[in-house]
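Sharing a structure here in structure tokens format.
The complex appears here without one of its protein chains, the remainder shown in place.
Take a look at subunit A:
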Amino acid sequence: MSVSRRATLLRRAAVAAAALGLIAACGSGGGSTSSGDGRLELWTFLDPNSPDDPRGQALRTVVDGFNESQDEVEVTIRNINYAKIDSEVVRATASGQGPDLVNVYSAQLATHVDAGTVLPLDDYAADYLAQIGDDLIFPLEGVRFGGSVMSIPWETRAWLLWYRKDLLDAAGLPVPATLDELASTAGALAASGAAQTGLAIGFSDQGLGADFVEKFIPLTWGFGGEILDEDGTAAFDDDAGVQALEYLRRLHEAGAFGDEVLNMAADDVIQSVTAGTVAMAIEGSYRVGAARSGEGIGENLQTVPVPSRTPGEPLPTAVAGQTMAIGANADDPEAAWTFIEYYTSEESQALFAEAGVLPVRASVYDTPEFDALPNADELRSWRDYVVDHGRPQPVSSRFNELSAALVGVGQQTVFRDEDPREALTGVAEQYDSAAR
């Protein structure tokens, strides 16, 4: 090989190495996903292009409205599957590539706070919160950590008893008014063949057992217990937690549901309700609109507050919802806050209400636009349930782990007759030990 050829090769190798270094440097660069030119990236589970989810279309309208109102700031949307968004935000933020704005479900906010993916809003939100005051029906304790508000709720939800009116009517059964009646009615519906499953509760491991835990929490409250103590230690392994599991076992024994629910997560339950194979379920208010849009469903799907042991006294409902936060990597937090103010304004709330979202601001329920909604009265009844019987959903940065463990306990105690107290105690000890 000639000297000149070798020199050329060496030069090329040096250029390649330099290019590699440059690529590596670019990859490890700091800053958020925004380019610093007034663009803010919003990461959300909502798909603005979804033809099926009216919330996505409302999001698009709100973001477009904000962008039109701004000269120097533009919000772009990045849609991420709801099962992945939290871990993606944690990983991206750790590498300096996190979003400017992030939609966080209130039950996951503790995880984000612990991971340092969101900024405290004290510097921005104090005036705003003082201004709206009692207008916010979402309990602020659910988004306050260490004395700081970490995100602003824009949606609230309650868990309601869904029932197929047509199926209950066909079976000649009334809407249950107590937990005992719920068991007997669900058993009767299944026995009569009106539906395959009288009352569906998802016991699947899919979604880390979220559907099961969403029922276990209010039932435990209803029997006088707590999920977590004020210091964050497990409290669900007391008599109330045991009674909640025993009640679920009683539902199984009454024929309210069979082994088929072991394969059901929330989505499966809702699909089965719309298909008419499930007559009743306890699901979120935020899914009612989409479920009713199914063919032949419409007003056959009705909701009432979940009954308790006492007639006329509903079971407490967990209050949770979607919130908007400023990402820890945000280049321009002030601009991000301007968007959050716009996103949670009365006008935007009214747009989301049209999409079946329960607004977090009380004043929205009294506007003429709200009155014009076809289900305004129903939405108001849900609001009343939230205000009168709502409790912030327990929050913990280890909630996913707890949820996955609790559904395992549910499966073992309801379907395999394992001792509920022993199973709950095991999970509680594991949870407390891991938290320490």
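In this section, a contact is a pair of C-beta atoms (placed from the backbone, for glycine too) under 8 Å apart; a residue touches a chain by one contact, two chains touch by 3 or more; residues count from 1.
Just so it is clear, contacts and distances are computed from a predicted model.
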Checklist outcome for this item: Answering from "Carbon monoxide dehydrogenase", "YwgA family protein", "Cytochrome b/b6 domain-containing protein" or "Sugar ABC transporter permease": the UniProt protein name of the missing subunit is "Sugar ABC transporter permease"
Checklist entry - Given the contact definition stated above, which residue among A:Pro48, A:Pro153 or A:Gly408 touches the chain not shown here? => result A:Gly408
Item to check | Options A:Glu74, A:Asp180, A:Glu226 or A:Glu260, residue touching the unrepresented chain | outcome: A:Glu260
Checklist entry - Which residue, A:Thr76, A:Thr178 or A:Gln196, contacts the hidden chain when the whole complex is considered? => result A:Gln196
Checklist outcome for this item: Listed in rising order, the subunit A residues that touch the chain left out are 6, 9-10, 13, 16-17, 20, 87, 90-91, 94, 111, 114-116, 196, 203-208, 259-260, 262-263, 272, 275, 277, 398, 400-401, 404, 408, 411-412, 415-416
